[in-house]
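One protein chain omitted, others in place.
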């Protein structure tokens, strides 16, 4: 059927701004709020982002059942398709402790209309890995072998007990035909430079933009908006960053200005983005939801046991985003 | 029906040796091996332990689906009931990141015949807790309010990104009528002494045993076998320790000797246990399974991506348990 | 001269309570306050402790110059000698990052009248150790070869970036003729049991005391007062614990009661000690000094940049020690 083809059409992974979307819940029941999820996805798409990612840290993946994860992804896919964004790819967070469940999540992501799987390494038993790099490599290889959708490696030491994948490990994994990118939330732009250099087949891009970079063999994404330019200048391909839930246009425009060679303007915008991101980094999903609620009138709260900001805290999060939101509204 | 009553009969939490049982898998498929799970449970019961715990770290809880978790607990419950151990309690690991899923796991544990829920605090979003002790307290209170079975707090900083519950927090939580104990895997016996002192209503036990301690108001368990006596001497009530999968009788006998006032003999046995535990601590679920396979002829491997020991490693794990197994066989 | 012989007489390392003494400073200048240092040392000696340790964490070793370290040790030695405690040994903290400076500190400790050197492993460059256990072993061996006084290994992961010496490493080092003990501040009493078992030549002691333990070949000390009994019950030889600055008699009496076989009384006293220690653990040198000032009228403040408690905080530290101080005064 056409719906099936809409669900599973080819959506290439190209440079740009990707948004790990928030998951929203009904206020009283904490049930998944599909209406807000759909509305938020469309808002982001209309702002010009390149793709969305469900079930990242901002999407509260660890608070969702398998069925809820699929509901969120299906809702997002349908909302995009119905609003004219059928070509926009969805990345789905699929990390888990066992190889078996990770593969299962990749399959369920595909069923729900996901195009790529973002996979954290397992870490609960990390002291038993023998050694870590070998077990991690085996894990990603087994998952990539079995997954119906391509894998994006997710390097986020803060979420996995400090386990930090080196450039060597990432470069080795990049050779697998079904591993197509990495999100570096570690913030290590030296590592990012090494990974870009080792995985790029074409010549390096220039500050003035480079069409040969439009379909990189291996997509290297910064995990936070506060190091967008810092990644682009060494050949990075964009960001997958929670702050874009608040200010998608500012994130997109920062990249555009740089690729158009307007470095000083890009730098000025990057500064506002970086300052706003400081609030997002400190507040995490709690602060970003509070900021959304304060400025956009929706957002609500994270699932329990995450705390709900009191009035003073909510105001603090709102004010932390003020300058960025003013910029966003001017774009 | 009688089966239902068997499932949900009253099984008090008394001092003793509790075993966080391994979960076993078919060699090729990695499917749950219910036959071995049942056989192992009965072996432990016959060795004289006080209770079992499914879905701890040794039980690879993070590698199991909800349905598999129930299968393991049901299998264990039935195996005990059918072998004359219907009165032996089963503790079920129920920790999760959301309050919602944790309560769900407690309900499923009860449905599967579990008697108590062992609950880790959530930690994925710990930097957003406000402050940690308050969010943790709210979490445990909400879970205990809703759970059909009583809660045992699981303090294991190594499994939750370093989140370490203080004696103050544990003592405060102990006042909840549905929170009945704590497993201290942190190894902090000073904390253990404070918790015992603050939660005990009767007078302290003596080295010679004390029947008034048979039904403590709040059960304080050491999380490793290598500090059994160190816990008992300050009023602790026993252990919930992975090493008992290898040497249940030695663990039980160490406690008995101490409670009979045979301190020197207890100390001598504790030394062998502590040395064997060093192998279990280093090898974790990989090493303990390897030791079981080497000495008892069953055990197999942990689920992927946990590595499988090669011949040399398997021999190292086996030898690490030799002295302890010799002791065990002599009891 | 007789003074020299007083300085360097043979002072065996026997089981008991050792106190890592505070270092005191003049209020305005932060210069070393030798008068209070001397008075404090004599107070502790009169309370019946077995030995003192200068330049531990409580002694603010990292805040002192080499000359000040010697001044503190000389002052302590002279105060003891002049008060009739010439036989009381002094342990001197001598850890440093280079083998060279560590040996120098050991020599200076000896010159100042120190009897034993307490040595932390270096950790600044720990990621470059190859591997850690080998470099640490080489370090301790080189220091013990060159030091004029015997070495006590100091295992305190919290002070050295998490570097935690295993029982294997400690047991291996214990074979060096000039390495005579270990202070375990890690709180790992399972490790303590393994080290005691492996380093003891005679038979294990009983709860009723054992004279054959009076001169152990390798002294194993708990690093905090809150696990005194927990160490003794597996053959440990005592404590080297900051809390004894506040309540030396209670610490000594806890050990005595246990060695006299009065386990229930020892346990009751251990509870008060453990609760008081919780304040000392939280407050560290800042809280213990504040407690001393509040209850004994001396103590002052730690060197900058350590903060000075305001009135509210000072009261909190004082109250945290109330029950323990009441016990101490009753002894």
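Just so it is clear, A, B and C label the chains in written order, and each chain counts residues from 1 on its own.
The working rule: contacts are C-beta pairs under 8 Å (C-beta built on N, C-alpha and C of every residue); 3 or more make two chains touch, one makes a residue touch a chain.
Keep in mind the model is a prediction, meaning the values are calculated, not measured.
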Shown chains touched by the chain that is not drawn here: A, C
Selected residue (touches chain absent from view) among C:12, C:84 or C:307: C:307
Selected residue (touches chain absent from view) among C:139, C:154 or C:258: C:139
Of A:89, A:121, A:235 or A:248, the residue in touch with the unshown chain: A:235
Contact residue for the chain not shown (choose from C:34, C:83, C:99 or C:172): C:99
Where the missing chain touches chain C, by residue: 30, 57, 62-63, 65, 97-101, 122, 124-125, 127-130, 134-136, 138-139, 142, 159, 161, 283-287, 302-307, 313
Positions on chain A where the hidden chain makes contact: 167-168, 187-191, 193-194, 196-197, 203-207, 224, 226-227, 229-235, 263-264, 267-268, 270-271, 274-275, 277-278, 281
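Convention: only the chains that are shown with their structure count from here on.
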Turn needed to bring chain A onto chain C - CA fit, degrees, nearest 5: 180
CA centroid of chain A to CA centroid of chain B, Å: 38
CA centroid of chain A to CA centroid of chain C, Å: 51
